[in-house]
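For this view, one protein chain was removed and the others were kept in their places.
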């Protein structure tokens, strides 16, 4: 059962050297206030597990962590959007483990679901083979990968009730729903905390049993303004 | 993109000897009219893939297919509720392949998701080992199972729009969402067919790209009455 | 109090407040009626629900809401419904704190048999094997002996296993045992019985706890 805490209380649980999965996809569905607080805390030597790098151009979303040199290792599918991450990879300051995107999320799911390995055809005949073992199953070759969990999953949902049940909007579920199952400690940042009974049973994307802590982040209106500004700046709105 | 057809049109696509996944869990979320029509058609020698046998006591839901001796092979996790299935198993008329429930659904998911195998710790040290290969991954023993697809997935949802997008209510999603991804032909029986744009993006449990045919089954009110009668008879309502 | 009620009432003492619990059919499900005040558990049903309640009144049933026995249920406030694939992520992934399952036999190595009597009755394992492997704590509940008086708490199970080495506690109508790598430890005896009575009814080897107690309800 989830407990409501402040962003400060939750971010201070994350020690230097921790492995941290952070939800979101190029900023959408990212726990912005928790990231800001990890930056404020200067938490170091993090293993950051995120499907892609920061919002294009960096300096926003997890790009603040990479810019602050707080990341020792990055596990994901793509870093090209984040200049600090690309540069850290090029200099060798950041160890990057590239996973095909479907393999990345399936490994996290396997960790949360108690499965022993991910068996996928993706990456056969490529350098990805070097990070996996190749094995034939039922007459066809596959790559085998281990499950991927973390000390913390820091995720983002639209609403939480006081039991920690989470609901999502639009494409912001992305990695959040799966990471919610695979962190030893799961912290959910939400726009709004509502009364128990407000969320319909089928509207709940993550049951509260997965969530340890809820923190109140920006309101939906505040996020609309934040993304409005960023998207406007990048000429992405009509 | 889905096409609306009649129950008769869809059931007649299923030839003798076909493998058919049928959604539902002891009747809840089962495609009742499609089952009735397969019974009326007398389609024989079916490989029936369903997580459990019929509603307790048989003669309802998929229990009509087993009672009509239309099933040659059953793949699922439990048969104890269905007298015709138990008797067919005992006499050897029905070949039954038992899967732990989590393995069953994960095998179907693997078929739909393009994964090569399911690697699970469940069943280690039991007779289930005989139906799987045992292998060590990352220092622990697991059982490895092949994906499980079928010629047809006959599923049940509450509503469909004309694109075939499906939404579900309550626990009736059970095996339906996953089977929708793993049938060569997917037929969805629904209470109601609604206009495109009526279902919200996050309310859609199965996108229409998975659905080949939509058939209109009983209305929600009719199903409420059908289950009311069955549950009343079994003394299951207050 | 009959044997089944003894077992159900004792099961009800197994839970801590806030735990996620999956109860098998029969006595485990009965136990939900006896959970002490102040202990609120979150019930999980393997077909795809959390925080569900009892049967609705006739006329108020939802044909899309059933439990793993095909019985109508209601959803409690904060309840959630999801598909079977996700339900078994919860179960197999270690997100269920405790499961209580009926058993045909248990043994001193933590083995449990509850899905198959060869040549006689083979209902299938359902979700039981997943629960036995995935739940953090596995409690086996069963009558101590069969109708002929033969022990069902054995040195080694004779029936096909459902899982090996997973049972943490055994609750019968005569006794409660802890199970660990050191074997069985008798921790409670049913009211009116002596340790000798338990001994006589038990095939398995066991240690007697220094502070062995009488089961209370």
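Order of writing sets the chain letters: A, B and C. Residues in each chain are counted from 1.
Everything that follows uses one rule, which is that a residue touches a chain if its C-beta (ideal position, glycine included) is under 8 Å from a C-beta of that chain, and two chains touch if they have at least 3 such contacts.
Treat the numbers as computed from the prediction; the structure is a model and nothing was measured.
Undergrad: Touch partners of the unshown chain, restricted to the chains that are shown, please.
TA: Taken over the complete structure, the missing chain's partners among displayed chains are A, B.
Undergrad: In the whole complex, not just what's shown, which of A:31, A:123 or A:207 touches the removed chain?
TA: In the complete complex, the chain left out is touched by residue A:123.
Undergrad: Looking at the full complex, which residue from A:52, A:115 or A:215 touches the chain that isn't shown here?
TA: Considering the complete complex, A:52 is the one touching the chain left out.
Undergrad: Please identify which residue in A:19, A:47, A:176 or A:202 touches the non-displayed chain.
TA: Answer from the full complex: A:176 touches the omitted chain.
Undergrad: Which parts of subunit A face the unshown chain closely enough to count as touching?
TA: Counting over the whole complex, subunit A touches the hidden chain at residues 25-29, 51-52, 55-56, 76-81, 86, 89-90, 96, 98, 100-103, 105-106, 109, 120-128, 158, 168-178, 205, 220, 223-224, 226-228, 231-232, 234, 236-238.
Undergrad: Can you list, in ascending order, the subunit B residues touching the missing chain?
TA: Where subunit B meets the chain not shown: residues 1, 109, 111-115, 161, 163, 165, 181, 196-197, 199, 201-202, 204, 207-210.
The rule is simple: only the chains that are shown with their structure count from here on.
Undergrad: Could you grab the centroid distance between subunit A and subunit B? Build each centroid from C-alpha atoms only and quote it in angstrom.
TA: It comes to 33 Å between the two C-alpha centres.
Undergrad: Using mean CA coordinates as chain centres, what's the subunit B-subunit C distance in Å?
TA: 28
Undergrad: From the mean C-alpha coordinate of subunit A to that of subunit C, what's the distance rounded to whole Å?
TA: Comparing mean C-alpha positions, subunit C is 37 Å from subunit A.
Undergrad: Among the residues of subunit C, which are close enough to touch at least two other chains?
TA: Expected reply: 49, 75, 81-82, 88, 91-92, 133-134.
Undergrad: Mind pulling the subunit A residues that touch 2 or more other chains?
TA: Only 113-115, 201-202 qualify.
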